[in-house]
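The other protein chains are all here in position, but one chain of the complex has been omitted.
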Amino acid sequence: MKTNDLIMQTTTKVVFFIIFLFSIHIFFAGHYTPGGGFVGGLLMSSAIVLLLLAFDLKTVKEMLPINYTVVTAVGLLISLATAAGSIFFNVPFFTHVYDYFYLPLLGETSIHTAMFFDTGVYLVVVGVTMTIIQMIGGDE
Amino acid sequence: MSFIFAIFLPIIATLLIPFLFKKVSSIHTGWFVLLVPVVLVIFYGTYIPSIMNGSTYLDELPWIPSLDISFISYLDGLSLLFSLLITGIGALVVLYSIFYLDKKKEKLGNFYVYLLMFMSAMLGVVQSDHLISLYFFWELTSISSFLLIGYWYTRDRSRFGALKSMMITVFGGLMMLGGFLILGIIGETFSIRELIGQASALSGHDLFVWALVLVLLGAFTKSAQFPFYIWLPDAMEAPTPVSAYLHSATMVKAGLYLVARFTPIFALSEVWIWLVTGVGILTLFWGSFFAVKQTDLKAILAFSTVSQLGLIMSLLGIGSIAYHVTGDLVTTFTFATFAAIFHLMNHATFKGSLFMIAGIIDHETGTRDIRKLGGLLSLMPVSFTIALIGSLSMAGVPPFNGFLSKEMFLEAVLNLQHFDLYAMDSWWILFPIVAWIASVFTFVYSLYFVFYTFRGKHKPEQLPKAAHEAPIGMLVSPGILATLVVIIFFIPNFFGNAFIKPAVAAIQPLAYQVPTDVGFTIKAWHGFDSPALYMTLGVFLVGYLFYKTIPKWSAVYNTIPSKVSLNGMYDGLMRLGDSGANRFSSIYMTGSIRNYLVYMFAAIIVLLGGTMWIKDAFAIRFDNLAPIRFFEILISIILIVGTITILVTKSRLTAIIALGAVGFTVALFYIIFKAPDLALTQLVIETVSVALFLGAFYHLPKLNKHEKGKEDRGFRLTNFLIALGVGVMVTLIAISSHSQKLKLSISQYYKDTVYSEAGGGNIVNVILVDYRGFDTLFEISVLTIASLGIIGMITLRLVKKKGDRKIENK
């Protein structure tokens, strides 16, 4: 299908990055303000969906040569590893810890193992959503 | 080595078998497997001296601590004897199987895994002190027996036999579990030792007899007692090493073990004595009578096993009379228990060797049909010698161990005359008579087995293979057993002191403190005044006459109609079960998803509505309500309009967009009700969902309602009524649940601790990743599975190809 949607395509190029950055922001902000892995992941997927709408599946695959099944697997693994990590410190499965660190440029920052878990969630959501959409969109 | 570890050693060893079978295939896997029982038999052997002196050993491994269930290994005389039988016969059987099963043709991996699993299970049965772990191991023996009978699973008969044994023994196992639970509840403990301690208190309980009968059902099914014996002949489809091991020497004796082990608990009941003794003696007769009818070598042995198990069972029954008498009579009746254990050991030796010989004949001639065999004496002299020793021992002829225990059996049965309770004084005479008749038939089938096979005319034209002597390796195991048969005859009291007395002391703990107190000696000669001697001589004489005239009287068997047989009843019951279950489930399993949904929705209406009505749970309160604002009404109207649009539209595009509209409205509700996370998620997901629907649009069917106007009015009306019912129900539940808060919300805890404990500010997100992280972990797993499912559905296609379907990768 060849359609002329130049405006759409041009806008998309910009908007994609805005949504992408917003999704990262929402993800990190999730622990203190609304947001988190689910929303972040979904926003990221919606950005890619937007790309799919503006261009076609093949072009997007060339732009982002990502195997989303692998992303899903990696995400699941990260989450599971975070949860399982605690048993090596002789505390029950899924015990999270957090602490505050001083990082250059960012200043006082809290690092929370729940964030790693949430990273896994983020990746799984992106992976699953995109796998589904690519599968359905690509099915002849 | 701890005792628990010893029990599990075989099953741990199975982990290596796939590797050994696949990678070291040049060496027969059996050689490695052989190590396990050999190690164990040595291990248990070292405890013989201390057990002889009355020590017992206890070992414990917690299994389910919260329910107070643990693996407790209790080693006393009885369990040691069984453990030695299991591992000793096990070693011989494994050795025999190395030559019996071809390493190239057979799936040795499966075979040895099942066999070792059985070994662990059986050790567990005889050593468990905890009823629940005993039950666990008990069923494990049934399962491994099922797998082993069905080892040649491509044969119909194997599968049938496996299923039959499974059905019957698992039925018994479940009954037994019921008995155990009753015992556990009325005794408030699951430990057998503790139950024995309070046996007299238990026997007064109303449910005591129920427990007794249920436990006996377990024992009778496992030990192939009348009328449950029917699975054993069909189990002969198993490879012969299995028949020798499970179905004659060990597993079928688990029932005897159970009866022996529970004697101190149940013996106080009159029912116990009558059931155990009566069923035992009936089985003894029944098995021996029908053994002569069989034409398959292994079937003869199977019926003979049934009969011998009955013999031991009846002896255990007579032995438990010792709990009802005082003075010298205690010793008189305990003698029966002594005889039972002695015969149990003897039976393992001679029957094991006979089974192995049957296997050798099958292996070397290609058939087990006694009508085709004959005259093998000159061709297989060693096999003949072993078979002769085994058979004569089984027949009760000296100088073989069977003679000793057979005479003791007759003596014990005659001792019944000294017991004058429970109407036994008027009925006791039946027991010696039946026992004597059964002994005659035992004599007949023993001779029939050995002489019809080895004597008579050789018929090489009927044999699939040219008969010749078995390889030396195959003869080792039956040879050892046959040697034991002779040795036990000459030094019976050595075995008596080492194995039998400790076991008897364990069964009769009231009478004997330590095994050395058991004052019996085994004698081959009791003097001319012994009535058992004349009974034995009578058996030889009449038995020989009957044997000589088998062809003349065997027509008797044909007069028994086959339709009313127990096997016929079993088959009928199975068919009835099959067709009944089929008919019943096809009433409601219509295959139409709509019907299932109707069931579910109807259940929602009836169950929830009914409960609400009965419990008077409906409540409505108008205080504490959130105010209704104008824009909320507006959003509600949009929601309703969107929903109605979906209901009436005929265009799928409209329906999808309306669904999207409903979703966005729901997101607005989330914003109003202070749920920013939900609103965000809902907005994005609705966007993605609509994209998804549109992406699939090309593939989707038209929005055809498949309704034919007036004809479908009833269909639509039913749907509408059910829908209305569910809707009303949900509304009522929502109102009631809001109006009455029975419990405090746990949310307060989250609100209080979210910063101090979890170090976060967004409570919803912290709940997701921290407090209820498990939910989230499983949720993303579910998502992953869904996506894999979608990949599967799209990339793998069923391609129809002339009848058969084949999966093709796209």
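In this document, chain identifiers A and B correspond to the written order of the chains, with residue numbering beginning at 1 in each.
Here is the rule we go by: a residue touches a chain if its C-beta (ideal position, glycine included) is under 8 Å from a C-beta of that chain, and two chains touch if they have at least 3 such contacts.
The rule is simple: contacts and distances are computed from a predicted model.
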| item | value |
| --- | --- |
| From "Na(+)/H(+) antiporter subunit C", "FecR family protein", "Xanthine dehydrogenase, molybdenum binding subunit apoprotein" or "ABC transporter permease", the hidden chain's UniProt protein name | "Na(+)/H(+) antiporter subunit C" |
| Option touching the unshown chain, where A:16, A:32 or A:98 are the choices | A:32 |
| Omitted-chain contact residue, chosen from B:491, B:510 or B:620 | B:620 |
| Positions on chain A where the hidden chain makes contact | 32-34, 38, 42, 125, 128-129, 132, 135-136 |
| Interface with the undisplayed chain - residues on chain B | 590-594, 597-598, 601, 620, 622, 624-629, 632-633, 636, 639-640, 643-644, 646-647, 652, 655-656, 659, 662-663, 666, 669-670, 673-678, 681-682, 685, 688-689, 692-693, 696, 699-707, 718-720, 722-724, 726-731, 733-735, 737-738, 745-747, 750-751, 754-755, 761-764, 767-768, 772, 775-776, 779, 782-783, 786-787, 789-790, 793-794, 798 |
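The definition used in the following text is that only the chains that are shown with their structure count from here on.
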| item | value |
| --- | --- |
| Between chain A and chain B, centroid-to-centroid distance (C-alpha), Å | 50 |
| Residues of chain A touching chain B in the complex | 26, 30-39, 42-43, 45-46, 49, 52-53, 69, 72-73, 75-76, 79-80, 83, 94, 96, 98, 110, 112, 114, 117-118, 120-121, 124-125, 127-129, 131-133, 135-137, 139 |
| Footprint of chain A on chain B - complex, ascending | 676-677, 680-681, 684-685, 687-688, 691-692, 695-696, 699, 758-762, 764-766, 768-770, 773-774, 776-777, 780-781, 783-784, 786-788, 790-791, 794-795 |
